[in-house]
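This part shows chain A:
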Amino acid sequence: MLRNILIALVILVMGYMFYNTYSNYETRTELAGISQHFAAQGAQEVGAANLVTAIVVTYRGFDTLGEVTILFLTASIIAFFLKLKDEDYDSSIDHRETSELLVTASQVLIPIIFLFGIYVFMNGHLTPGGGFQGGAIIATGVALMIMANPNVRLNYHVIHWVESVSGVSFVVIGILGMVLAGGFLDNKIFGQDGLGEFGTLFSAGAIPIIYSFVGLKVGAEISNILNKYQKSQKEA
Partner candidate 1 sequence: MNIYAKLAYTILGFLIVLNWGFLMGATMRKIGARMAGRHGIPFKQPWINLFKSISTRTVITHGIMYYIGPVFRLTGGIGLFLFMPMVFTGSPDGPWTNFSFEGDLILIMYFNVFGMLGMALGAGEGGHPYAAMGITRGLAQHAAVELPLTLAFLSIAIQFDTFSIYKIVEAQQGGIMHWVLFTNPFAAAAIILAMLGALGHSPFNLVKAPNEILIGPATEYEGTYLGFMMSAGATLHVMEAVLFMNLVFGGATSWLELIVKSFLIYFWSVFVGMVFPRFKIEQSVTWFFKVPLLLGVLAVIIFMF
Partner candidate 2 sequence: MSELDLNNKTSEMLANSEANVKNSKKNFTRPEDEKREVVAPDGSIIEVNPLYDYFSNEKPKEEKPRGGVVEKFLNWARAESIWVLGFGTGCGSIEIPPLVTPRFDMFRYGVQMRPTPRQSNAFIISGYLSVKTLKRVIRTYEQMPSPKYILALGSCTINGGMYYDSYSTINRLDKYIPVDVYIAGCMPRPEALLHGFVKLKQLIKEGKAEKANEYARNFDEYKANQKKIIKDWNMPDYNW
Partner candidate 3 sequence: MVTPIFIVATALGAGFAIGVLNKFGKNFTGGLVLAAITFMTFISYQWFSAFQFGDQTPEYVYTAGFMPPLSINLLMGHYEAFVTLLINFAGLLGGIYMFNSLKNRGSNAQVVYLIMLMGLNVMVMTRDIFNLFVFMEVSSIAIAGLILLEKGTRSMGAGFKYILATSIISGFLLIGIIFAYYFTGTLNLDGMIDANLSGIKGGAVAVFMIMIAIILELKPFPANGWGLDLYEGSNAGFSAVVSAASATASFFVLSKVMDIAGPEWYYYISLIGAVTFVGSNLLGIKQENTRRMLGYSSIGQLGLLMLILGFRDILGDQTPYIVFGILISHYMAKAGLFWISGIVKSKGLKGWAVIRKKPFFLFLMGTFIFALIGFPPFPSFFAKWTLVMELVKTGNMAWVVAILFGSMMEAVYLFRWFGYAIKGENEHLEDFKIEIHKIVPVWMVAIGLYVMGYFTAQFTEVGAEINFIPLAFVGLLLALDFLPVFVKNTIAIAGMLAYSYFIYPDLEGDTLRLIFEGIFMLGGILALIAGYAYKGTRAGFYPVAILMYAGLTGIIEAKTTLEFFYGWELMTAGSYFLIIRGKRSMPHGLSYMLFSIGGAYALLAGLGIAHVGQDSFAMDIINNIQYIPYWAYGLLIAGFLTKTAAVGLHIWLPGAHGEAESDVSPMVSAILLKAGVFGVVLALIGMGAENNQYTELAYALGWLGAITAFVGNLMAIFQEDAKRLLAYSSIGQLGYIVFGLAMMTHLGWLAGFSYVINHFLYKAVLFLTIGAVVMRVGTHNMYEMGGLIKRMPLAFVAVMIGIIALSGVPPLSGFTGKWLFYNAVLEKGWYLQGALFSFSGILAFMYLWRLIHTVFLGQLKDNHRNVKEISIWFLIPIYTLIAGLMVYAAKPEWILQPLGNMIAQFFPDGQLIWDGGTAISKYGQWSGSLIGMTIGATFMTVLIWLMLSTRKAHKVKQFDITYSGERPERPETTHVAYNAFEGLYKAMWVATIPLVETFWDRVTNILHDTAGFTRRLYSGNGQAYMLHIVFFILITYLVIIGG
């Protein structure tokens, strides 16, 4: 109890600290700093209607690389952490009967989800969404699949391949950017013209390609993690 009171005090002091910050906040009425440039020039420079995507993939593409790396790392760590061997992926576990409703619905939904996911990352530069979102949506499908049938056998070879190839491709595109364009991860690898037309699908330089790889990779990673969690239950 005493401990909780103490922690409450700590939280209060922290609240006080946040309050100090809060009191310095004023709602902006116009953009400031680099965002002005992004808003004003971003679309032209990158050719993406979605400014966030422009920033994520191009301006701050290096961050995105790190982000992908984190997912990859997490998946790798969980893999060696949970000590899964290849045969674990093929074994089945006893589980409670899944409901008919779920099984049926999943059969209907999963293709749609996958399709939706692919759409989201393909159109990330035009509409709200992008590689991460798309990848996550795909993974949702996988999650649904696993829930509907816990003994489902995801082909982990495929997952690994997708993961690896898309990751390596991302890096290769980055390096290509250095060779062909202004620097690492420059999406103008198809030349300035390669930016294409504003508002069309295959435009905005390498963004769709990168985002596709990102989407695939994220989807694969998250699926991988889900798969591992699920498989490792046997051990538990």
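Here is how the candidates were picked: all candidates are chains of the complex that A comes from, given by their letters.
Operating definition for what follows: contacts are C-beta pairs under 8 Å (C-beta built on N, C-alpha and C of every residue); 3 or more make two chains touch, one makes a residue touch a chain; residues count from 1.
Please read these numbers as outputs of a predicted model, since none were measured by experiment.
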Item to complete: Sort out for me which candidate, 1, 2 or 3, comes into contact with chain A in this complex.
Response: 3
Discussion item. Quick check on the complex: what are the chain A residues that touch candidate 3?
Written reply: 7, 10, 13-14, 16-17, 20-21, 23-25, 32-38, 45, 58-63, 65-67, 69-70, 72-74, 76-77, 79-81, 160-161, 163-165, 167-168, 170-172, 174-175, 177-178, 181-188
